[in-house]
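Worksheet: the structure to be examined is printed underneath.
All protein chains but one are shown at their positions in the complex.
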Amino acid sequence: MSLSSRCGRPNAAGAKRVLELRALTRRFGNATAVDRVSMAVGDGEMVAVLGRSGAGKSTLLNMINRLIDPSEGEILYHGRDVSRLSGAELLAWRRQSAMIFQRFNLVARLSVLTNVLTGRLNHKPRLPKLFGMFNDQERDIAIDALASLGMDDHALKRADQLSGGQQQRVAIARALVQEPRLILADEPVASLDPVNSQAVMEALRRINQERGITVLCNLHSVPLARAWCDRAIALSEGRVIYDGPVGGLDEPTLLAIYGSAAALTEAH
Amino acid sequence: MADGTLGVRPLQHPQSRARFARAWAAQKRAHRLQWLSAAVLMLVLIAISAWLGEVKLALLWDRLPRFGSYFGRMVPELAWATLGEDLAYWYWNGWQWLASLWQTVLIAIYATLFGAILAYVFSFLAARNLTPAPWVGVAARRTLELARTVPELVFAVLFVFAFGIGPLAGVLAIGLHSFGALGKLFGDVAENADPEPLRGVRATGASWAQTMVYGATPQLMPDYLSYGLMRLEINVRAASILGFVGAGGIGQELYRAIKNFDHTDISAIALMLIAAVMLIDALCGWLRGRVIGRDGLRAL
Partner (left out) sequence: MSGRPLTRWRECRPELYPPRGLALWRRAAAVLLGLGLFLWGLDALEVTPGRLIDGIGQLGHVFMLMMPPAVTEHVWDYVRAIGETLAMAFLGTLVASLLAVPLALMGARNIMPFGPVRLLVRRSSDVVRGIDSLVWAIFFVSVVGLGPFAGILAIAMNDTGVLTKLYAEAIENTDREQVKGVRATGAGRMQTIGFGVLPQVMPVLLGNSLYFLESNLRSATILGVVGAGGIGFFLMDRLMISAWREVSLIVIMVLVTVACIDALSRVLRGRLIGPVGR
């Protein structure tokens, strides 16, 4: 795997800011999982979020999607604070900021197609969907998404009959049909083998470049970040300790992120 | 030292050995005391219950022969030569009974359906991990408790009064009780639901109801169906006696036969009822096996 970034587009520092976090904080009891995180993400950027296990990466992403409520701070999307949304507006925001999980979080007993169609639940008309009825247009969209990930042949299989890599691609298809403007991927390849990791990261990168969807991606390894992302943000104990191009992740920075040289070699 | 041969390190000091023996004895005494007090408590409970329950073993012993004669009178006169006529005589009202039995089964099926559908909705409200708001959860659990604590027959009497004599009262009474019983069982299952698919669906912007339908239902449905079929078995039995208070079904016929000492009628009806119960048990058992065996529902 080459260490140089595969990104075609320039580092989007100059691009229009779409997402901005201001002193975003989340506490669990006495522990602070995310501590006054401030950052800005440009339109169409692909950003890696790095950090040791327990650094607060998952909490951060879940807060942006609002699966976890922030304790303090703001999440601005195109200048609008989404951190206090509720009701229908909250659901609409979740639709726009699609999540991808480490363990895929598909519904095991549903077909691949139905799993992808759940990505359309927030789109109108909503009532028929409560009874399993999706119209032809939505099925077209879902099958399109599956086809773009090479999964359309598995559409009628049950989700738990697929391999991990296939399941993650189904999960990406589910995210795509949400028609999101932002994709939040929480360690999308941490439970996959190298070949499948490659395929999944490639898919995310392609989506980022072809559709211009902004991607925030928690990653467990630095080479992955270097290979696939424009920019890296590193967390330690809930605080941002690095924010810059992936090329700037030098030895001292990595030491600061991963604490010890031993952990550093592990991370490679 | 004898125990040295077993590889157990003997206690060195006679003093500590004595201390150990004393502690051991105390422990044993405490244990024995616990058992003893439990046994005494049990005996006292039995004695009080026997007094309150007017247990008269001597009377039972005296009347034991009546068992035989009671059952003896229930046996119809059947002879090989005239078997057809004898059977016809035994089941003189067979078609009527069959119709009542059918009504009993219908009551059970509709009551189970009615109770299960309500319980399905309430299980999501009641389960602590799924409830839309904590106070909704508390309210739902209390409602279920109330519905399952009141015996079916009490509901039946009330409903006969309100809805009139007939099977409708029976359906509502058993349905309401089933709602309480199934709601509790469903809720317990739902509390153990896998949170991952739930999060996956919720993250797409699905509403609460949508999350329940797409994230929770698929994983819970096999258990729900299995419990529902079990409830159907129970409800057939329950429906068989509702006729006692005028809530429809075979119970009415059975009650009349018992009141009028029509012994052969009792046996005729009871046999039909037992056969029906066994048939439905077998059917439900088979269906349950299929629900559990076939790994999951048809993918939507």
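The letters A and B name the chains in turn, as written, and every chain counts its residues from 1.
One rule holds for everything that comes next: contacts are C-beta pairs under 8 Å (C-beta built on N, C-alpha and C of every residue); 3 or more make two chains touch, one makes a residue touch a chain.
Since this is a predicted model, take the numbers as computed values, not measurements.
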Absent-chain contact - pick from A:48, A:91, A:143 or A:257
A:143
Would you indicate which residue among A:19, A:155 or A:234 is in contact with the undisplayed chain?
A:155
Sort through B:18, B:60, B:83 or B:283 and give me the one touching the missing partner chain.
B:60
Take the complete complex as the reference. Which residues in chain A touch the chain that isn't displayed?
113, 133, 136-137, 139-141, 143-145, 147, 152, 155-156, 176-177, 179, 211
Give me the chain B residues in contact with the hidden chain, please.
45-46, 48-56, 59-60, 63, 66-67, 70, 103, 106-107, 109-110, 145-146, 149-151, 153-154, 157-159, 161-164, 166-168, 171, 188, 237-238, 240-241, 244-245, 248, 254, 258, 270, 273-274, 277-278, 281
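FYI, only the chains that are shown with their structure count from here on.
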Starting from the mean Cα coordinates of chain A and chain B, work out the distance between those two points in Å.
48
Quick check: in the complex, which residue numbers of chain A touch chain B?
65, 67, 91-96, 98-99, 101, 103-111, 113-114, 118-119, 121-122, 126, 129-130, 132, 156-158, 171, 174, 178
Hey, which residues of chain B end up touching chain A in the complex?
194, 196-197, 199-207, 209-210, 213-215, 218-219, 221, 296-297, 299-300
